[in-house]
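The structure follows.
Just one protein chain is left out here, and the rest sit where they should.
Order of writing sets the chain letters: A and B. Residues in each chain are counted from 1.
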Amino acid sequence: MTDAAAAPQSNTATAAPEMLSWDSKSRRVVMLYVPLACFLLILLFPFYWMTVTAFKPNAELYDYATHNPFWITSPTLDHIRHLLFNTSYPHWLWTTMLVSIAATFLSLLSSTLAAYAIQRLRFRGSQYVGLAIYLAYLVPPSILFIPLATMVVRLGLFDTPFALILTYPTFLVPFCTWLLIGYFKSIPYELEECALIDGASRLQILRQITLPLAIPGLISAGIFSFTLSWNEFIYALAFIQSSENKTVPVAILTELVTGDVYQWGALMAGSLLGSLPVAIFYSFFVDYYVSSLTGAVKE
Amino acid sequence: MANLITRRETIAAAGAVAAAATGGAAQAQIATQPATAPNLPIERGATLRMLRPVRFVQPDEDVWRANCQRFAQANGIEVRVDFVGWEDITQQTAVTANTGAGPDIIVGFDAGPHLFAEKIHDLTDVATYLGQKYGGWRPLANAYGRRGDRWISLPFGASGGPAIWRTSTLREAGFESVPDDHAGFLRLCQALKRINKPAGFALGNAVGDGNAFANWLVWSFGGSLTDEQGAVSINSPQTVAALNYLRELYQTFVPGTLAWGDISNNRAYAAGECHLTQNGVSLYFSMLNDPALRHIAEDTQMTPMPKGTLNAVPNAGLTLNAMVFRHSRFPNAAKALLTFLMETEQYDPWLQANIGYWSQPLNAYAASATWTKDPKISVFRDTMNNPFWNGYKGPIVEGSVAATADYVMVQMCAAVASGQATPQAAAAEAERRAQRYFRRR
């Protein structure tokens, strides 16, 4: 396996862009399928390992001598059961869902309007406003969370989902706005101009022409926001205190690592279940997600 | 959490009953003196939230919850207890103090409450009452609970850090017990290394074990972070001697100790990789309860670490220290709950359920049946009688807490052990860091 991976490495730069050539079958296997299989193996192995661990009884978990670690001899639901009934996992899931959806909605609303203003209403300095919003994305949350925590408290939002719903847009809005500017850019001006001449108001144009055309962009931005919200860690670590209000990523790290032993089974079950919702959600919108990664690039 | 309450409650109640059954006779032994409880009218409709470090032994959590539940039922109020990881409690306290929102009570570690002295309620009244009733507070409790002559927090117990070792292994290496001097201790560790059953002590950022080992090392050579006046004194010949000693000692450790957290030595010891370490009772307890590991538990002995150049074994037990925040809307209820938990009916079953994991801050509880059930754990009985504390020898100030939280001592040791720095350089760097923490106040 290692040999096979090493061999194509030296040739890849020359071979890979060969879109139009008709290579022999074996060459194609070595150049394409073997490296691809290696990539897949490495990228997916942690998930496999997560899954296997989540369903393995403790006896097998720590005994590699008598049990093949790659397989489960007697799968168990104990870890999952522990997670669902002995911890607040359902509650964490609910909170995370709520926060992610609300933050996404808020971000989409404000960034659509902002992107529309910047890209379609074109005013003096509009590109600077766009740049400023884009630059906001450069501000790492690790700088902000201490001062933000005091603000969150002054606003009476500490330890409530609102603390997260209102602060997540700080990193969502810049990205979404930037993404949507790209989408609006790709919608021909002529459409709007015709409508303007026909006497439609700008709001009507936004609602009836621009937005429907930008729907793929909205979905992309929405999915991206949802995923980022689901993944967010520092703010949730700092602004949420009570265990049942925590979001899944924070809760799994802080609530499941208990004193006496690392409960790897439960930790992996938690990681698996915490990843599933976002993975399922994502699988429905894969193409939008992909296009959100690349802005207005169309396929 | 709501869906869990019933189940937890039943478990907890069962635990409490079991504990009470075994400790029923023993409770009479706790001698009390007459004392008047402070008048704390509990606010109507009070709801309390308490944050606590996570348990290392399961009954700790069960009995603690059951006790809190009893208080809640007796007073018709609501009490909720959240447990968080050891590394997280400091930052959660910091955020709570800084933001003025969150739990009413936080049970922190060690001198932690001193960092937030301005944000927490005075507890002099309840501390005085409890002290009077239960034969006085022990030295470590006085050190951590008091600021000047007033009490800012209630210490609940401390986890000691004796040496914990395999009898058979020591015998194999030619030792009957752990020697009491540095040279003998080093010889023991070298002998263990030779028979491939090495010792190991946490040098990572471990709240309990890391501090316990670094403190023991420096203190047992006569070094200290600060002098009696509170001036930084870490860069001393004694410290350098300790670090030079560590350089040799470290050669005998099992690999990986630089990254050890509080749990790592438990695991290494239980796995048979490490045969001498320093830990609280949790390790012994968990092996005792695991049929597969019971033979190790039976082979295990716990004795104080070497005295070194001192007359007493230097160890500052990791102390649970409860504080009531000023932002609490129900300060009376909070103080009453803490007092309630310290009374015999609640405290003794908890003490016994922990089988010595947390050792009492009040003298009267030294008579608890906890300390006579298993002779092996009697080494933990006087954990809080030790005249050492984090930041020793100076008075406890914010700097002592901050320097501990930043692992100044631990990282000084780790830097030498890993070969990153010479003993002199490491001591100088620790001095530089410590001075910053102690200078500003």
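Criterion: a contact is a pair of C-beta atoms (placed from the backbone, for glycine too) under 8 Å apart; a residue touches a chain by one contact, two chains touch by 3 or more.
The rule is simple: contacts and distances are computed from a predicted model.
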Could you tell me which of "Signal recognition particle receptor FtsY", "Copper resistance system multicopper oxidase", "Cytochrome b" or "Sugar ABC transporter permease" is the UniProt name of the chain missing from the displayed complex?
-> "Sugar ABC transporter permease"
Consider the whole complex, including the chain that is not shown, and state which of B:T169, B:N354 or B:Q411 touches that chain.
-> B:Q411
Given A:T76, A:T170 or A:S242, the one touching the chain that is not displayed | A:T170
Among A:A59, A:L77, A:I146 or A:I215, residue touching the chain not depicted = A:I146
Can you name the residues of chain B that touch the chain not displayed here?
-> 87, 90-91, 94-95, 97-98, 115-119, 203-205, 255-256, 258-259, 264, 267-268, 271, 273, 398, 401-402, 405-406, 411, 414-415, 418, 420, 429, 432-433, 436, 440
Residues on chain A facing the left-out chain by the touch rule are 12-21, 32, 35-36, 39-40, 42-44, 46-47, 49-50, 53, 61-62, 64, 69-70, 106, 109-111, 113-114, 116-118, 121, 123, 129, 133, 136-144, 146-148, 150-151, 166-167, 169-170, 173-174, 177, 185-186, 201-203, 227, 230-231, 233-234, 238, 248-250, 252-253, 264, 267-268, 270-271, 274-275, 278-279, 282-283, 286-287, 289-291, 293-299
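We take it that only the chains that are shown with their structure count from here on.
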Centroid distance [mean C-alpha coordinates] between chain B and chain A, Å | 41
Would you mind writing out the residues of chain B in touch with chain A in their complex?
-> 1-4, 7, 49, 51, 54-58, 80, 82-86, 88, 92, 95-96, 98-103, 262-263, 266-267, 282, 286
Which of the residues in chain A come into contact with chain B in the complex?
-> 85-88, 90-91, 149-150, 152-153, 158-159, 238, 241-244, 254-255, 257-262
